[in-house]
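Chains shown are a subset, placed as in the full complex.
Chain naming follows the written order as A and B, and within any one chain the residues start at number 1.
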Amino acid sequence: MLRPRQFASDNVSGICPEAMAALAEANRDHAPSYGADAWTARAEAAIRDLLGAPDAEVFLLFTGTAANALSLAALAPPFGVAYCHPVAHVANDECGAPQMLGHGLQLRTVGGAGGKVDPARLRERVGHEFLHSGKPAALTLTQATELGTVYSLGELRALRDAARDLGLKVHMDGARLANAIAALGARPRDVVEAAGLTALSLGGTKNGLLAAEAVVLFDREAARDFAYRRKQAGQLASKHRYLAAQWVGVLESGAWLRNAERANRVAAALEAGARRLGLEPVHPREANEVFLPLPDAALKGLEARGWAVYSDAAWGGARLVASWDSTDDDVRAFLDDLAAVLA
Amino acid sequence: MLRPRQFASDNVSGICPEAMAALAEANRDHAPSYGADAWTARAEAAIRDLLGAPDAEVFLLFTGTAANALSLAALAPPFGVAYCHPVAHVANDECGAPQMLGHGLQLRTVGGAGGKVDPARLRERVGHEFLHSGKPAALTLTQATELGTVYSLGELRALRDAARDLGLKVHMDGARLANAIAALGARPRDVVEAAGLTALSLGGTKNGLLAAEAVVLFDREAARDFAYRRKQAGQLASKHRYLAAQWVGVLESGAWLRNAERANRVAAALEAGARRLGLEPVHPREANEVFLPLPDAALKGLEARGWAVYSDAAWGGARLVASWDSTDDDVRAFLDDLAAVLA
């Protein structure tokens, strides 16, 4: 029997109050469809404001998989190559969406410590490409990474410089950008600038929205025809105001950052508790995820006590993720059970 | 200045109370993601029940464009041909989604009166195909049609028989299936059976949901790998319970049919009013749409009074669409203004 509150992922939690209230508020009268409504204008303005990018173009859509794949499709041609870390979501968890919605583009992995692409390895790898291997086109970075680490501004700048030298446009999978921002104590615009982004998948769902993400394009050329891409991929909402309202709800209220800060704080408490139990996290805990070296018996024990915990060889451990609504009580309950199964 | 209530489309209206309440109810505790939650099981059961198809497989997703394109991708290979009416949504309003998400498949149009595919013309057209023109694979019908008409069960049976003879699988774009069901006074299962459906795009958004559609597959073979298709196309919701809850909301309460009946009734009132003003509908008004032969001056006049009314040469007139929440007052307000601009 599953427990009603979990650390399995930040997509097992629900919709935060600010988003829910905005949905209700948007549900009055009729409104123009396909984004010609007032909520959409407000959401787009709020996102531009968040990112300090008054000229950026914003496209709301439903899933992170679509946001990532369509961003890459906008940055790389069908015969292009996009580089990512071997543990990246695009490479392991999107069922070939980048290849399919990118019309045949290739993903090539470039490793690095802590789930972060190593700029020197990137330079070396791209140096080997030629007509027959495909055209180097894009670099996609995950912030925070799949291993719960966060690129520092300096690390982003080094990758931006490498990308510029190599002729690659940079995309960021920001499914957990809020958590990274909370961890860095930087402004979103600092990350955008340090990484030299052309495209950003701005995550909302893991932050407390129903199913709402955004693609932000910082370059006129990349943005020019993106509206067609979104429509052709079946990602244009007819009742667009409801996507927009959720964003307005968390951005105008400041909940976007608060939700992430709380998730990070709870993850830190999980980490501290795990250390007290003698468990050293597999990767530095920098945002809202903690990876622990749990033996199989412990995993089974947790499962028997109603906890869903995912483990994957590629992660090197079992993953715990705190959500916008995770509490200290949740941490205590989990740590108690963890202590018991480890005993 | 746009008026707060319109007849521009059934996607300008909002979320119906039953769906909204279900969203709120689903927003408790954590729940497994990607469809492993209890709401999803309930929604799928409710849809199977609605369609009298206990063995059908149900896949929830976000938009009608995706539902149609992925259905066709499941029914037709990349080198296949799908046949549709020239006014079909797939051919005119989906920006090439069937071709792109269908990996290159061809749409071929086959005409017929009242927005309905003519079975004799279908037989003739398919008879001309050969290796070089592509493999005949699917027939896609819109019910209710883009012109607001409704295929009778007899008409569907004639098309089913033609499709069977020609080796075509049948898909139905049911964005407004509820309206068609209300118009026919038949059960959904009667339509499914009469049309010999392999795949159905079951529409929820125009019925009062936020952004929730379903693909229903009546054939094991077609359904086998559809979960991969949905995921690869970026249409798998992580917080899947919210898609599911909306469906539960309208299906378990009976609102699905009630919403459609009301929209049809209001459209009938619009039609009656238009006739009183001397306007003969361009197509028979059978569901929730009325097409009127309005002169440009009248369209401009309505616009000046705050009405958004779409007109398209392919429709042969201006289109009015009633929603689940349209009222007799709305009709009166519109007809008053219509009378004024026609005067």
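The criterion applied here is as follows: a contact is a pair of C-beta atoms (placed from the backbone, for glycine too) under 8 Å apart; a residue touches a chain by one contact, two chains touch by 3 or more.
Since the structure is predicted, the reported quantities are computational estimates derived from the model, not experimental observations.
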* **Oligomeric copy total, full assembly; chains in place: 2** => 4
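What we mean here is this: only the chains that are shown with their structure count from here on.
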* Please work out the Cα centroid separation of chain A and chain B, and write it as a whole number of Å. => 33
* Under the touch definition given earlier, write down the residues of chain A that touch chain B in their complex. => 2, 4-6, 8-9, 11-15, 20, 23-24, 26-33, 61-67, 69-70, 94-97, 100-101, 205-206, 210-211, 228, 231-239, 242-243, 308, 323
